[in-house]
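Note that one protein chain of the assembly has been removed; the remaining protein chains are unaltered in position.
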Amino acid sequence: MSELVKLTAAELAAKIHAREVSAVEVTQAHLDRIAEVDDHVHAFLHVDTEGALGAAKSVDEKLAAGEQPASSLAGVPLALKDVLTTEGVPTTCGSRTLEGWIPPYDATVTRRLREAGIVILGKTNMDEFAMGSSTENSAFGPTHNPWDHARIPGGSGGGSSASIAAFEAALAIGTDTGGSIRQPGAVTGTVGVKPTYGGVSRYGLVAFSSSLDQAGPCARTVLDAALLHEVIAGYDPMDSTSIDAPVPPVVAAAREGASGDLKGVRVGVVKEFAGDGYQAGVLRSFQAAVEQLRALGAEVVEVSCPHFVYALPAYYLIAPSEASSNLARFDAMRYGLRVADDGTHSAEEVMSLTREKGFGAEVKRRIMLGTYALSSGYYDAYYGSAQKVRTLITQDFTSAFEQVDVLVSPTTPTTAFKIGERVDDPMAMYLADLCTIPSNLAGNAAMSVPSGLSDEDGLPVGLQIMAPALADDRLYRVGAAYEAARDAAAGGSLVHKVPELGGTK
Amino acid sequence: MPNISRDEVAHLAKLARLAVTDDELDVFAGQLDQILDSVAKVSQVAAADVPPTSHSVPLTNVFREDELRPCLTQQQALAGAPAAEEGRFRVPRILGEEQ
Partner (left out) sequence: MTAVAELMDYADVVERFDPVLGLEVHVELNTKTKMFCGCANEFGGEPNTKTCPTCLGLPGALPVVNGKAVEGAIRIGLALNCEIAEWCRFARKNYFYPDQPKNFQTSQYDEPIAFNGYLDVTLDDGEVVRVEIERAHMEEDTGKSLHMGGATGRIHGADYSLLDYNRAGVPLIEIVTKPIEGTGARAPEVARAYVSALRDLLRALEVSDVRMDQGSLRCDANVSLMDKDATEFGTRTETKNVNSLRSVERAVRYEMTRQAAILAGGGSIKQETRHFQEADGTTSGGRTKETAEDYRYFPEPDLVPIAPSREWVEELRKTLPEMPAERRKRIQTEWNLSDEALRDLLNVGAVDLVAATVEAGATPDEARGWWVNTLVQEANTREVELAELAITPVQVAEVIALVSSGELTNKLAKEVVQGVLAGEGSPREVVDKRGLKVVSDDSALIAAVDEALAAQPDVADKIRGGKVAAAGAIVGAVMKATKGQADAKRVRELIIERVGS
């Protein structure tokens, strides 16, 4: 393994921009790493070797010509979740129904990455259409957690989190509808941020639940996440829900946090996120993190958000409802899979047979659940009530943020579970997103930052930090301060403790 | 307490255009029942005076100028089509009426 792949994105960028190493070398090192370990990890659905090397070469040429780097991350390799469209590069969303589909356009996030000179290595594995918490729902096989190949890397963005934990990429993009960036970050010992809803354009993000989906950065350090956040965020006229306001100063906040303390910062511990269903080692790691924040000078108080316990049920009505409509377009008429078109079946039959064949069980389950929740006669009791819960959760956040600057909780109640352990029990699977969902429903910003290993199983645990909408910078200040203190105490970054890969699967 | 029957699941599958198998009907009926039972608790706090939230961004009146943007070419539009003919998407015979 080349030492290059162990560097942070910020370090790589500095070396590339100083022309100590070329972007092509860096890219090649990561491609080699992918070739070496991805058979075991299966983080990637598609590796775009040619495109990546071409993009890297272009960065090197511009630097050689004396141009300023296109961004602070120009030349750094990144893994892109396969739910964002890439012109000329397959985009499957982890589904058979889109196998082989090559989009004719770039998502806004993709375009911004390209314009920033970031090298897109390929597309990462995910739960089909981002529905899941383990990446086991990918039609193309599960991704394995680099910490323990028998365990899940989280989901839906397990490919993105695993790729950076396995040093296959320095950075990754995830999308977070109910925790799909943060929960994989937590169980792989990496950083994941769900920006404020509307902060990052959804144009070209294949929708799961439009009012909840948000793309965000995955990285091994808080600063790297901030640098990537700055590249992908900002107003986009192609997305009606995009916020026309300056991007919060996330990079400055990360630097400030890493070098300073947290004096004057008020931190609220969400009272409702503890107790039954939480793994003891996770709670102990969380308590240690809270003590660390206190030691950094933060004022820690307990805050009650009484409606957060209704977030999970509300989410499992709203997200499937929107999904049932969003996924209706996969009908075998204009693109994607088509089966049974043998002259004997009608368009209606071909649609039904193709959707039956092209969608996996979880997707079908949620489509039917959403169809039910929106049906006349049930709408008020289910979808309507869930939207009211959304209001109550937003109100809980509003009153909490009158008392504190950020809220904290464990990111997910347990460490990475075993592959196959929860596949036949949807409700157990859904619990993985218990703590992350409130921020999706309210639209505010949230981050997961590694808080060490659980003492009983030696697997990574994540600390979730939540900030008000448009105050994403607070996540980075608190996250970076905590990360610096934790790493100093532990003698290094958590992710470097990931076992050496290769051979074992 | 919700109770979703196998027939109701079959109806949902039809609405959602999913040609589910008999085995799936049994499995989904049980699972949906369990999930609905669990999510039904939203109604416990959804009082009449609570306004619903459909969007978490406080935006209104987001409009576009009435200005042309480049379209896809016919070739690009049809590139992903399972079947095409005469510059159009070819689909099997349609049974239902237009809406």
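Order of writing sets the chain letters: A and B. Residues in each chain are counted from 1.
One rule holds in what follows: contacts are C-beta pairs under 8 Å (C-beta built on N, C-alpha and C of every residue); 3 or more make two chains touch, one makes a residue touch a chain.
Just so it is clear, the structure is predicted and the values come from calculations on it, not from any experiment.
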item	value
For the chain not depicted, the shown chains it touches	A, B
Selected from A:53, A:328, A:361 or A:381 as touching the chain missing from the view	A:328
Selected residue (touches chain absent from view) among A:44, A:167 or A:203	A:203
Residue of A:2, A:49 or A:240 in touch with the missing chain, whole complex considered	A:240
Missing-chain contacts mapped onto chain B	11, 14-15, 17, 54-55, 57, 59-74, 77-78, 85-99
Hidden partner interface residues of chain A, rising order	84-85, 91, 93, 98, 101, 103-105, 107, 202-207, 209-211, 237-241, 321-322, 324-325, 328-331, 333-335, 343, 347-348, 351, 371, 374-376, 379, 383
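The working rule: only the chains that are shown with their structure count from here on.
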item	value
Whole-Å gap separating chain A and chain B, where each centre is the average of the chain's CA atoms	24
Chain A residues touching chain B - in the complex, by the definition given at the top	101-102, 104, 197-198, 211, 237, 240-241, 243, 307, 310, 313-314, 316-317, 324, 328, 331-338, 341, 343, 345-353, 355-356, 359, 361, 364-365, 367-369, 371-372, 375, 381-382, 384-392, 394, 426-427, 441-443, 469
List of chain B residues in touch with chain A within their complex	4, 8-9, 12-21, 24, 27-28, 31-32, 34-36, 38-47, 50-57, 59, 62, 64, 72, 76-77, 79-83, 89, 91-96
